[in-house]
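Just one protein chain is left out here, and the rest sit where they should.
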Amino acid sequence: MTNERIVLSVEGLRKHFEIRKGIFRRVVGTVKAVDDISFKISHGETLSLVGESGCGKTTTSRCILRAIRPTAGAIKFNTSDNHNVDVAGLKRSELRPLRRQMQMIFQDPYSSLNPRMTIAEIIGEPLLVNGVGDLAARRRRVAELLDLVQLPQAYMNRFPHAFSGGQRQRIGIARALALNPALIVADEPVSALDVSVQAQIINLLLELQDRLGLSYLFVAHDLSVVKHVSHRVAVMYVGRIVELMPTDALFRTPRHPYTEALLSAVPVPDPRKRAKRIVLAGEVADPSRVPSGCAFHPRCRYAVERCKQEIPELRPVAGEGMVACHRANELALAGVGTDG
Amino acid sequence: MSSLVRPETPFVSAAEDRIAAATQLQLTWWRFRKHRLAVVSGIVVILFYLIVIFADFLAVTPPHATDAARSYIPPQAVHWFDQDGSFKPHVYALKGRRDLRTFKLHYAPDPTDRRYLVWFAEGYRYRLFGIFETKTHIVGLDRGVPEDALFLLGTDQLGRDVWSRLMLATRTSLTIGLVGVSLSLFLGIFLGGISGLYGGAIDTVIQRVIEILRSIPTIPLWMGLAAALPNSWSVTQVYIAITVIISLIGWTELARVVRGRFLALREEDFITAAELAGASRLRIIFRHMVPSFLSHIIAAVSLALPAMIISETTLSFLGLGLRPPAISWGVLLQDAQNLQAIAMAPWLLLVAVPVVIVILAFNFLGDGLRDAADPYG
Partner (left out) sequence: MAEPILSVRDLKTYFRPDEGIVRAVDGASFDLYPGRTLGIVGESGCGKSVTARSILRIVDRPGKVEGGTMLLRRGDGRVVDLASIDEASSEMRDIRGGEIGYVFQEPMSSLSVFYTIGNQVIEAIRRHRKVSTKEARDRAIELLQLVGIPRAEQRIDSYSFELSGGLRQRVMIALALAAEPRILIADEPTTALDVTTQAQILELIRKIQVERDLAVVLITHDMGVIAEMADTVSVMYLGKVVESGSVDTIFHAPRHPYTQALLRSIPSVLAEPRSRLATIVGSIPHPYARPPGCPFHPRCQDAIPGTCDKNPPPATALDAEHEVRCFLCCEPAEISA
């Protein structure tokens, strides 16, 4: 159950990269990696950002954590004492106290841990850097965190090379939890893991959310994983959100043609359900050369003239969520049902 | 649930437990140990630096003592076993004989007069480690008189003992190398670090400077710089100046290695994680980045040292670096510069042997270190 307190509110987020060429490094174009993104996440909720390469989901997640600086827009974070702080424009020094409240879990378990530090040092670093407790208190907290992620405390003095991918992810999760953040941005946390290990980590993330009241911004390209972890899903295409819905509604009754195509493309692990797929023509759009109007129109089966000219706004639909499609109210799109 | 089900354990045996808790340093050492050539080279290098420390102890004859009468004496053959078969190393004493036509004194070995070698014999005075005054040397002749001398590698044109001069030359050449590398190290890490960490305009400027420096032909550059040194400078001053000159060129290689590592590390997730945890810039550099490239630096240093040594040897050989009365490999090799000298005294060329051995040893050592450091992270 999610309660109403909004933890993160993103408004009009944009991140543009300039393309420079030549000796004098003249600007010849712009990559609109993120182009006007808005959404909210409540306390205890998981919102997933889904999309294919170039859609801007990773850039969005890094902007929110201020690992990179957004070009425009507001990122309003609700701190533990109920203040709303816009982190988009803050200087590095002003950001430091806020760092404790939002943390990140990375995709690659092999490059997200410093191979020259012990597990205890890695997990304890956020505590050390923020001056939390003395050495003994930190060690206790590290032991607590290892318990939370179901790793034996005896492993504290080992180095990352001794652990498998799944265990390293647990260590990364423990580090992210060290300062009791309200929001965790998980950037494809299971895509580099084996299938059976994915299940363990997904379960762990769900459990931790229930126990600690965490909010997740979950960035993923794998829709089946998204189904298991999300309360709501935002589908991104070339820097924009095209659909934002509660999970069940999005999967059963998608309202955007791109969502329909994505769902249709996901291979279902049941040979008796080999439905006729929608196979999209063409390639995923290039964010440095965004098509006019609706970016999806060159590949859309339902496109009309208006789609070429006008960019569709993200509008509420049927009381559940939002869609950015001119024909949202006319189309009857196919989703995927639920088993049993 | 079956009783055979085991909970998660990354490793099974105690041996693997040891591996799990091994630090980077230990892992690197274990990998290094497998390269036999590199380990042997490492031992050779250590032995050479022992010579540096004990140079005077290993020398037998005062290295500066000239005696025109003893010029170009070939190396004295050491006979290890006495006539009766016992292990008593000895040499034949040198007897001077005056050639009645030229009135020149020639020394030749006299088989009738055997001089036994004595270990830890008394010789000329010196300061061990620069502190303790002593007269003990590793070897000497029995029934010693000051005029006697042991010429293990013969003498040069001025009658000086080549072996003793070689010992001191080793000390000079190898320490110049060390000092030069330290300077290069400092410059290289500092400038390479700034270049890689901050990028942008600073990086461009530093890179271009490096490229310009590297494109200048080295020998003419050295000649110019060396010629600029005033003649009145003392040996020590010239020594320091030469070191500085050499390291001013040598830092470029290290800077490039360091810059490359910083650039690669900047993108690593664990650096981002540290930033997101709130770590300061300084902590990220010293706690996260520097340990990551320390092993690369060590490898680069062990490859830069031979370059320094060759530089000094070449400069001095050409007469541009250290000059007599300073003693270094290059200075010694200068004596072997003309054909006449080589024809009359080919043993002067033996000086080249330790140079080659040390260079090879450093190269193999550096390769081994680099391979041991590289496969990880």
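A and B label the chains in the order they appear, each numbered from 1.
By our rule, contacts are C-beta pairs under 8 Å (C-beta built on N, C-alpha and C of every residue); 3 or more make two chains touch, one makes a residue touch a chain.
Keep in mind that what you see is a predicted model, and the values were worked out from it rather than measured.
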Residue among A:22, A:267 or A:319 touching the omitted chain: A:267
Full-complex contact with the absent chain, from A:180, A:224, A:309 or A:329: A:224
Hidden-chain contact residue, picked from the options A:22, A:319 or A:337: A:337
In chain A, positions touching the absent partner: 46, 52-53, 164, 166-167, 194-200, 202-203, 206, 221-225, 227-231, 247-248, 251, 261-274, 277, 279-280, 283-284, 336-339
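Here is the rule we use: only the chains that are shown with their structure count from here on.
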Whole-Å gap between the CA centroids of chain A and chain B: 56
Partner chain B, residues of chain A touching it in the complex: 65, 67, 96, 99-100, 103-104, 106-108, 111-116, 125-126, 129-130, 151-152, 155, 157-159, 161-164, 167, 172, 175, 178-179
Residues of chain B touching chain A in the complex: 8, 10-11, 19-24, 27, 268-270, 272-280, 283, 288, 291-292, 376-377
